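There's a structure below that I have some questions on.
Only one protein chain is missing; all other protein chains are in place.
Residue numbering begins at 1 within each chain, and the chains themselves are lettered A and B in the order written.
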Amino acid sequence: MKALQILIDGFAISSLYGLGAIGFTLIFGVSGVLNLSHGAIMVTAAVIAWAAAGSLHLGPYLGALCGVLASLAMSFATYLLVVRPIQGSTRIPREEKEIFVLTGTLLWGIMIQEAIAYAFTSNPKTVLPLIPGVIYILGVRTPMQEILTAVVSWAAIGLLWLLVNRTRRGKVLLAASINPRGLTILGFELGDIHLFVWGLYGVLAGLAGVLLGAFLGVSSDNVGTLTASAFSIVVLGGLGSVTGSLVGAYVVGYLETITAYVVSPSIRTIPVLLLLVLVVYLRPQGLLGRR
Amino acid sequence: MARKSHKQALGVALAAALTLPICAAQAADPIKIGVIAEVSTISGAAIPKAARLAAEEINAAGGVDGRMIEIVEYDDHNSAADAVRAFQRAASQDKVHAVIASYVSEVVLALEPWSGRLKLPMITPGAASDVISQRVHDDYDHLKYTFHGYLASTFIADSVCDGLKVVGAEGLNMKSAVVMSEDAAWTIPLDAEYLKCLPKIGIKVLDHIRLSPDTTDFTPIFNKIEGLKPDVIVTGISHVGVQPTVQWHDQQVPIPMIGVSSQATSSTFYKDTNGATEGVIYQTVSAPEVALTPKMIPFTNAFVKKYGVTPAYCGYTSYDEVYYIADAIRRAGSTDPDKMVAALETTSWQGTIGKVEFHGRDSQFTHAMKVSPEFVSGLLVQWQNGKQVTVWPSAVANGKITFPSFVKLPGK
Partner (left out) sequence: MKSFAIPVLAALLLALLPFGVSGYVLGLLTLAYYFGVFAMSWDLLFGFAGEVNFGPSFLVGLGAYTAALLNHYQNWPIPVCVICGALVAVLGGLALAVPALRLSGPYFGLVTLVAVLLLQNALVLFAGITGGEIGLDIPDIISIDESTNYWTALGFMTVSGLILFGLSRSPVGLILQASGQDAIQAAALGFNVTRHKLAAFCVSALFSGLAGAMLIFYMGTASPGTVVDIGVGVQVIIAAVMGGRRTILGAALGAIFLIVAGELLRPLGEISTFIVSAVALLVILFFPGGFLGAALHRGER
């Protein structure tokens, strides 16, 4: 019984983690950017979804849509206002560009976090479940929202796979993530690719944010933890590897869930952190990453 | 002879003319009360609002012997360090005469030594840790400037047990419980007392869970509790509130939650949880539409009229505090810290939540509030259909207990 509960809960939370982590890793793979405002973008989506559904009386579905749109906008803003200017800046020496982008996105994330706290306070917001109620899976009582979370996450991942492997755009994206230089030589307009990937990222992060908001609730206080969780997963799985991120997400999700159920809920994050330390010391490129 | 009296009259007139402006200046000298609170939290927002309301009322009635009360507000962002800086600013820059500080025990505990170092009287409207008053007992000469303006955790736990005895053990035939609290300073004595008083009312404690205040996913916790099959979950939460309540509801955990849930005391909680708080029962010292004291309803109405929401529990205490600080200053005839402390110690104030009096040096909890039906005691309130309904004690109850359909009650 407990095992089944762990299986189901772990699945839901891992799917959610996976959705967030994939976006994060895509940005690194293609744009070479570790977007430290990731958590802020997710929380923006959740909070806007909550506000749209509640204060604007748009209901949960339209609210969720608003949330994803907000995240899309925020993602583009991050690229156009912060990342691209720094990457193109002539005043920053080349070897320091990465650091400046990191610092820049970190600052940007803080700005978003403060803006959210200012506009909505830092009290946790729960997005109304898109499907309320519970269902019994083999005797385990599961909220419908949890099932929805897993389903939507995998639908998104599936669509992404289709995009990357079956469409022309997607194949270019994949190529760009492996060798951006090669692509320019072949005559592709890299600027387009960047906009495309940031747009994709916006949708993924937005979905993850809205689902998280409905599942557990979010507050502007969670921004740092969400970013940290995403890059922990990505480091584990391997920076730049989408498959690695998925695997990492499930490892983290299940490790956390098992710890919470079997040992104690209060130490759920410890095994993950210890694993992270081990990985960083022994295999810094992660399970499936490339150096 | 006549010339001398002229001279005398002139002398008196001159003296009067010289002192009059000084008197006038002193009369205009406001009494400043600093209010340090976690302004952006559900519970903390009520503190400065209530303090301002009290100040306005007192000033409208002429102030304290002609001196107006001025409230100086500080947001401590839920951090002890920020609170300390605010306290230092309040003392050295804004030169306040007293401070009303925070509902978070860790913050108050960090401020307590500063209250002693800077000799600035400080009263907390909402923190619960027993350590606050125990410290005053152990180091009276240094820490006598701190007063505990809310119930100490031990007394809160006793209050919950008193209520549970009537509505739980007797009313609903509850025989077992799991204690679920956040890991924080105020719950250490709370839980210790729960573990003592629950068995005394016939409720066996099956397990005692302390959760990290950072927890966002309560599923494993509720799952664990459900596995133990208790009749009730006795809570001790303040820093968390929205998430466990929403998840309790979404997961349809079939066990009622009764106990301390600070955020639930605020009227915005229903909206904040999208109604998930339906059925949750919380302990408090105040409730809307309950005339526990003659002042309770007028204050609640005035607060709602001015701010649009009902006050959280620490609003009531903050309101009272401004009043009895003013009263102490009036009785002491001065704002000298030591005189204020002496006057505060002899406070016997009819507040909104009951009669406020403090324990003295003879008690282990020096400067803690006296708790008993004669002074301040508790209520159990339940959220029903978006309203806060008092369910205990029966003398002031204005509704019967009812739970959402997913909650399973023990059979008779």
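Simple rule for what comes next: a contact is a pair of C-beta atoms (placed from the backbone, for glycine too) under 8 Å apart; a residue touches a chain by one contact, two chains touch by 3 or more.
Remember, predicted model here, so these are calculated numbers, not experimental data.
A.B. asks: With respect to the chain omitted from the figure, which of A:S232, A:S245 or A:T259 is a touching residue?
C.D. replies: Considering all chains, including the one not shown, the answer is A:S232.
A.B. asks: Among A:A70, A:I86 or A:L288, choose the residue that contacts the chain missing from this document, as touch is defined above.
C.D. replies: In the full complex, the listed residue that touches the missing chain is A:I86.
A.B. asks: For the chain that's not shown, point to the residue among A:L56, A:L80, A:V263 or A:V277 touching it.
C.D. replies: Hidden-chain contact among the options goes to A:V277.
A.B. asks: Just one of B:I47, B:A98 or B:A185 touches the chain that is missing; which is it?
C.D. replies: The single option touching the absent chain is B:A185.
A.B. asks: Considering the whole complex, not just the chains shown, which residues of chain B touch the missing one?
C.D. replies: Given the touch definition above, chain B has residues 40, 75, 77-82, 84-85, 88-89, 92-93, 104, 106-107, 109-110, 112-114, 117-118, 183-185, 188, 212-214 touching the missing chain.
A.B. asks: Against the chain that's been left off, what residues of chain A make contact? List them.
C.D. replies: Touch set of chain A with respect to the missing chain: 28, 34, 82, 85-86, 89, 91-92, 96, 98-100, 102-104, 106-108, 110-111, 114-115, 117-118, 224, 228, 231-232, 235, 239, 266-267, 269-270, 273, 276-277, 280-281, 284-285.
Going forward, only the chains that are shown with their structure count from here on.
A.B. asks: Please compute the C-alpha centroid of chain A, do the same for chain B, then give the distance between them in whole Å.
C.D. replies: Taking the average C-alpha coordinate of chain A and of chain B, the gap between them is 40 Å.
A.B. asks: Provide the residue numbers of chain A that touch chain B in the complex, in ascending order.
C.D. replies: Spelled out, the residues of chain A in touch with chain B are 2, 5, 9, 13, 54, 117, 121-126, 128-129, 132, 134, 141, 143, 145, 216-217, 222, 225, 257, 260-261, 265-266, 268.
A.B. asks: Which residues of chain B touch chain A in the complex?
C.D. replies: 40-42, 183, 209-212, 214-221, 223-224, 227, 242-243, 246-247, 250-252, 271-274, 276
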